[in-house]
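One structure is given below, represented as structure tokens, and several questions about it will come after.
Every protein chain but one is kept in place in this view of the complex.
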């Protein structure tokens, strides 16, 4: 059975977006890329900094409110529907809840052929890349580097600490069935 | 029955995105905003300039290929699923096919309570705003100003030629049932 | 003598950037555009939110620190040098200090042929456009709408409340000597 979805999970500044763009470039079929950043941009501006939405604390911690969870669940259902309707879909996410976050996706994606990919990166290296990017709240990279992988089960894991995005993408692409 | 989706249709530089942001700011409930720009950004970079994807000709004309249509249909199905899963969703689109584009959405959204909104703007004014934005291919605004509304049926029409985005949003918000 | 610089002054969300892009599009010669946004982007990320730099208070007020003033003065001197070296330059700025801000520019630009342009916009309309943009701290537009023009002397004033950016640019361009 052909792979219908690729789900990448990793902390902030672990290199997910770069891998996604490389995957879209090297995979022979066209793949849609919808990630956590797409979802956050779809939110009302007020929810990106309020109790009911998603909040980035000064230390980089992410706090999500109840209204965010409702929209997030609907978003997940919608992404699953895109794949069921025939689009190949790459999702990149930050499993702040570890295994619980994966379970949420697994329920939404039931029946779909999914490739689960962990994107790891040494915490100090990710923190350095966060500074080099310059567009993220400082501290997120270090806080999320380990916790997002707790209890999560993968088909394969790539590590961007010493490996380029394109090479990680090639490793992942080799596991995508057509 | 409460409004579950708002679909805005209008040509490039008619002011859709500004109205969407104002709607998200003034509507009492949180609404997700997923528009044609979100979809285009989700495409592989290669499909934004190829025969099989979406192409912006030098005169501003938009050409879409067969692979784009497959992904676009899946995208539409996914957005409908978000609304069915409980998210309030605002979509802004450019009905390049006029009535046929609306019909495509109507089929996907069957059973949902949708508010259909036309966003009109004088062609010359939209062309001027296209220059002021500076990030669009010149000519799209004028080419699309009329054609996207051909045969499309609306619950209400706003015109941004002489009316601010916020005022248009207030007019639309008054028609949203809770 | 030919106009060497155009200085636009107006509050946040008064429409300066759109006018600048239209001016660059319609003026027959090439003009460089360097504005307050260019300068802020050149600052270290830490100075955009610290006592020594530039700070956007939650109510939209802008607070600038001593180190910012040093860099700002050097920036102004550099922009003047660009014009003296033969580039036609459009500057857009927010004269938070009113007449004092203009005097600072006048000293730096001594000997250059400058067209001083006020960009006005009704406070409530600018506040609405701030919401429509969605990328600015709320409240800046209203706070700055009047104060930036206090005591400032212009060659001409445009008002974007009911006039499109392109039309404002045409009015300004008619005053540019070659």
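Letters A, B and C mark the chains in the order given here, with residues in each chain numbered from 1 onward.
By definition in this document, a contact is a pair of C-beta atoms (placed from the backbone, for glycine too) under 8 Å apart; a residue touches a chain by one contact, two chains touch by 3 or more.
Computed from a predicted structure; not experimentally measured.
The chain that is not displayed touches the following shown chains in the complete assembly: A, C. Although one chain is not drawn, the whole complex shows that of B:45, B:63 or B:156 it is B:45 that touches it.
Think of the hidden chain as still there; on subunit C it touches residues 21, 24-25, 30-34, 38, 41-47, 52-53, 67, 70-71, 73-75, 77-87.
Against the chain not displayed here, subunit A makes contact via residues 18-19, 21-22, 25, 125, 128-129, 131-134, 162, 164-167.
The rule is simple: only the chains that are shown with their structure count from here on.
Averaging C-alpha coordinates per chain places the centre of subunit B 32 Å away from that of subunit C. The geometric centre of subunit A is 39 Å away from that of subunit C, both derived from CA atoms. In subunit C, the residues that reach two or more other chains under the touch definition are 134.
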